[in-house]
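To start, I am sharing the structure in question, which I have written as structure tokens.
Here the complex is missing one protein chain, while the rest keep their positions.
Naming follows writing order (A and B), and every chain is counted from residue 1.
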Amino acid sequence: MRPILRLATRLTSRTRWTARAIGFACAVLVGSLVLVGGLSGGIDALLVRVDTGPFAYIQGRELLETRIDPSVLPSIPGDFDVLRIHVGVLEINGVQLEVVVAALESHRSGTPTAEFPLGLDDVSLDTGLRAEIERLSGSAPAGQGDLTLFGTTLIGLPIVDPPPSRMGFAPTTWAYVRPELLYSVDLTEGGSVQAILTPAPLGSALLVELGLEPLDLLGAAGFMKGGVEEAAQALRLLALVIAVLIGLLVYSAMSLEVHARTAEIRTLRSLGASPASVAGIYEAQALTLGVLGAVVGSALGIVLAYAAVSFAPLVGLPNLVIPSPPLDAVVVTAGIALLAAALGGIVPSRHAALVVRGGRGVGGS
Amino acid sequence: MPLTISVLPPNVEAFSLARVSVTISDQGLWRLDEGDPNSYNLKLPIFPLVWSIVTGLAALDPLAHLPWALVFVTAAVVFPGYLLGLKVARHRGVAAAAALFLAAFGSFLFLTSGAMKESLGLLVFPIVVLLYAERTDPRKRGIAFVLLCLLPFLHHLVALMALGAVSVVLVLHDRRALAQGRLSGREFALDVLTGPAAAIVAAAYYAYVKMFLFVEVTGVFGLSLLVAIVVVLLAASLRAVRPARVRAGRALVTPASVAALVPVLAVGAVLYNARQPIFTGTVTTEPALLLMLPAFVAIAGFGVIGFQVLRKTSNRGSDLVLAMLVASVAFILFGFLRGLDPVSFLVAYRSFDFMDFALAVLAGIGVAVAWRRLAGRRAAQVAVGAVFVAALLGTAPMAWNTQAVFGLETTTTIGEFRALEILASLGGRVTTDQRLAEVALFWFEIPADGSLPLRLEAGEELVADYALVLERWTTVGASQLHPAPNRILDRGILDAFLAEHTILFVSGPPGERVYLVRLA
Partner (left out) sequence: MLLCAIVLGASWPILAALPELPTQVLTGGVYVLTQGTAGTNQITEALAAALVSQSWAEVVSPEILAFGTLRGEPVLARGVEPVAFAQVEGGRWLPGEPASDRWAIAGTRLAGRLGLVTGDRVTLVGSAIPRIEIARIEGTFVTDTSVTDELLVDLGLGRSLTGLDRGVYHVIRVRTVDPQALLAFLETSGASVHVSGPGLPRADINSGPPPDPRVVNLLFRSGFAGLPPDYLSLALPQATNSVSVVALGLMGFVALLVAAGIHSVQTRAFEDHRANVGVLRTLGAGNGWIRMRMLRESLPTALGAAIVGAGIGLVFAALIARGQLVLFGHAVPVAIDLTSFVLVVAAILVSSLVSALVLIGAALRERSMELLTERAEYEPPQSLEAILRG
């Protein structure tokens, strides 16, 4: 074993060139992956310092289409609020208009309470909605109105004052009812929850268990995160192309390397080395060069990526790319390089092992 | 040694160290206290411990005599520099030139007058590397290991540099041994355990005391970058295991364009920075620094010659030069690549001066080679020597005129000190600029706000009982939190402020007046 290792780790000027080629290819791939990974890292690092208001969770991607079963609410830790929201039709003062109907329920220490409106049948119109009704009808909203929800019309509902307080993100054009009103119209549709609002983020495990997705109430934050993720996906695809190319480069470099050593191989065989030993030497050398190239190349790629990010502001591109610890990139790159080097060494080294001692042989130098 | 002898220590850090040494002397023990205003220097106790012992034994004043102590310490740095030159080149001329470089190079002088703990560290650093290079002698190995274990308690950057340098020495030596088939696993393990493994002591201690900058360097983000830089530099420096092969008939190891690349880039950057700051939050190059560029170019020329000669000769001592270069370049690169924020600049600019030992040897070799080549032409030889000396002296203003060269003022005057003494006796909250606020906190233990110039400019209400104001804020500017440049205050604002409040104390000549003002 020791002689094989000694021969395998011997570096000549040509093997150094091969190792450099592998290293360079690895540098490009690691650098690309580090840059792409840094996109998301930078935005996340910024957004954690931004106060985005309460954390809202829905199911799927659309608030109105969310149907969270109320029976899961007890599994949510701490205090939170629950929002039920639907679109209905309000008929009042002789005009008909589409309105957003919301019911807000606070859960404190596991006890749900709705603070407004007070009456079970009351409909509280917010200030903006009142102004709209007045503009359309020419008079202040009447004391009663008809509300159509889930295809059912409720006649003569008391119209009451605007809510005493409003969630910060709610516009002034909503109508508010008690959750019981929604249940009474349709237990399934009216009972389901459209959004859960918490003061602190929920754990990812709970989100997965309940099938919840965060809804960014501060759209610019979501816009940035989403936009950067779009870019990252496209660039990951490019990195994949680079990875394939690198695999091919490493494979060809190793193949050429072994082919060029045919004379040496003949010498070893004529000295009595077995085919297995010869194959072992060159396969071990292929792996050695792959490891060396991957290690140095990965390091170079990390340095180049950090350099690009660090010096970009000097050329007018201040940016939020914060490269994250490149473990994934290094592991992926090393894996590709080693696999390609091993494959690149296997075929020629098996060929080499079959080289007959003396002049004739398979392949030539 | 510093070219100016200040009555008071020439930097703010000295006040903190002096206070810690006084505390140690008074209490008779060293104790970590996170709530102490000088907690940072309490965590690096070697300097204050040594100073408290010296002041106790010699009955010295811990503050007033500190500048003199610094003079002796930094003057002693030339001796390991001489030894380094002798070890590398085995030539007394090279050694003498290297020692002269360290004695007179302005950047080195500036550091040794501006940083107390690092000055002591710069004395220990080359000694550690020299001892480790001769570790075949078990006594030297033992001393080197002890010093490596103690360095983390002196200064973190010096400790990292020393660990880096001995690691490079080890790698180069063992790579050579591997190529020659004489690498022994046992020897390798021993070298690692008595050298780089001392990093475990440093890491454990710094993690325990939550040392400033430690998290920055060893957090996952920083560590991955640092490891990557180290791997790349080591791979590049492994070529130095053998002398470079020079084609017959050629004089240079590398093409002249490549050899001169780094100095040309550096000069270009300094010149460009004179027009507009390259890095955010920094100042343009001061005219006084531009005047010194020819001196730097001359010194760089000697260094390039020395490097070329060193690379093409068989010479084991070159490992020492390379080790010191690689260690400092690694941290400079780390500083620049981690994001160009204030912490990055702190790491980068403090690392530059650790290259001075290697540069000293290279310049010394360059001078010696030039001297040798001009053998028989005495006038030319004298000219070479004169150019070298003149170039070194040409960089000296960096040490004694920091205001003109860097736009920084680090010296505390007697008038400022007296005003602070009065404030300490009065008690109450104080507002002033950053430098004086630090002196007030470190030595007098007065909590002080260092943003007075900013608040005066913005017309904000001042929440303090007293203000310490300097007239020079209207000319050279008020110091701000590093690395922000000095902030020049409008004369009218200052005059209006002084007119509105009661002045309790004035000192200094016109233009340099110090005012202690009551606000409440």
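Please note the rule applied: contacts are C-beta pairs under 8 Å (C-beta built on N, C-alpha and C of every residue); 3 or more make two chains touch, one makes a residue touch a chain.
As the structure is a prediction and not an experimental result, all values here were calculated from the model.
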Any idea which of A:110, A:226 or A:335 touches the chain not displayed?
A:226
Consider the whole complex, including the chain that is not shown, and state which of B:94, B:240 or B:430 touches that chain.
B:94
Out of A:234, A:263, A:276 or A:347, which residue would touch the omitted chain in the full complex?
A:234
Of A:72, A:89 or A:217, which one is in contact with the hidden chain?
A:217
In the complete assembly, which of A:42, A:190 or A:344 touches the absent chain?
A:42
Given that one chain is not shown, which residue among A:76, A:182, A:294 or A:309 touches it?
A:309
Considering the whole complex rather than only what is displayed, give the residues of chain B touching the chain that is not shown.
88-91, 93-94, 243, 245-250, 280-281, 309-310, 312-315, 317-318, 339, 341-343, 365, 368-369, 372, 375
Absent-chain interface as seen on chain A, which is shown
17, 21, 24-25, 28, 31-32, 35-36, 38-39, 42-43, 45-46, 49-50, 52-54, 61-64, 85, 87, 98, 100, 168-171, 213, 215-220, 222-228, 230-231, 234-235, 237-239, 241-242, 245, 248-249, 256, 304-305, 308-309, 312-313, 317-322
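Definition applied: only the chains that are shown with their structure count from here on.
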With touch defined as at the start, can you tell me which chain B residues reach chain A in the complex?
220-221, 224-225, 227-232, 235, 278-280, 333, 336-340
Write out the stretch or stretches of chain A touching chain B in their complex.
295-296, 298-300, 302-303, 306-307, 309-311, 313-314, 322-327
